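Taking it in order: structure first as structure tokens, then the write-up.
Some chains have been omitted; the remaining ones sit where they do in the full complex.
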Amino acid sequence: MDAEAQLSELNLVLPPAPQPAGFYKPIVVIDQAAYLSGHMPILPDGTMMTGRVGDEVDQQHGYQAARQTGLNMLSTLKNHLGSLHRVDRVVKISGMVFAAPDFDQHPAVINGCSELFAQVFGPDRGVGVRSAAGMVSLPAKISVEIEAVFEIK
Amino acid sequence: MDAEAQLSELNLVLPPAPQPAGFYKPIVVIDQAAYLSGHMPILPDGTMMTGRVGDEVDQQHGYQAARQTGLNMLSTLKNHLGSLHRVDRVVKISGMVFAAPDFDQHPAVINGCSELFAQVFGPDRGVGVRSAAGMVSLPAKISVEIEAVFEIK
């Protein structure tokens, strides 16, 4: 599976890579492991997808926010590594959903990111381990925040 | 400490290994590190231990749910590795408790999993680093979700 070709075929346009914001880096590479900061659902115009999933916004909004967060992570990877060809596999994603107390469909929300990675890197190497949980609040009221570990080559 | 012998001695019966559910894998092994997805307190009959700890259910229910989650993690390890003999040590567990806002005994809940691992792998190699925190909501209203990293040999 050629990740760069998949991006083109899916007509996916990566947003600008998130920049380091003072006291953290978007990505740190140690040997073959690329650690990514908790990423946000930033839209191409710089605005964020916000709102609490389960009451302020619906599950589909959360799914789209998770997909947008995934696009930002791909942009960070490409910006740092030069090409997505250097990504060997998804190791882990941790999905944090800004969620109502009675919301219980967190996996369906985080699938927005997981399905994107499976499309781009394939059904084996694009799928890693995962957790999904509900946060009482998130920075800037974003609907999801996702951190990840990738293996690179 | 012989983990397989300990399982027998403690009369522990592992539940069926959790299966991959579409867009994540229960376990990914990179070199000597086994990453486990956020696992759930699934009972042998397939039902989940649910409810918010601190009001809907009590701390002891949470403790049992954490222990049951640990049994599911052991099942994932054994299913993937062939035997628990290949587990060298617990590196880290991250315990997410579906908790009431005024609950403050998260470590006592996650001990349900930690004590199980100490019993099975011994008081040194069965004990790693840990975090424990309260989630406003969790998938399917489960009482706990736990992810982990093990070192294997």
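Order of writing sets the chain letters: A and B. Residues in each chain are counted from 1.
One rule holds in what follows: a residue touches a chain if its C-beta (ideal position, glycine included) is under 8 Å from a C-beta of that chain, and two chains touch if they have at least 3 such contacts.
What you are looking at is a predicted structure, and each value in this text was computed from that prediction instead of being measured.
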Field: Oligomeric state of the whole complex, in copies, if 2 are shown
entry: 3
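Quick note on the criterion: only the chains that are shown with their structure count from here on.
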- prompt: What is the distance in Å between the mean C-alpha positions of chain A and chain B?
  reply: 25
Message: Show me the residue ranges of chain B that touch chain A in the complex, using the header's touch definition.
response: 20-28, 30, 35-38, 52, 94, 96, 101, 135-141, 145, 147
Message: Help me check something: in the complex, which residues belonging to chain A touch chain B?
response: 32-33, 54, 89, 91-94, 99-107, 111, 114-115, 118, 127-136, 149, 151
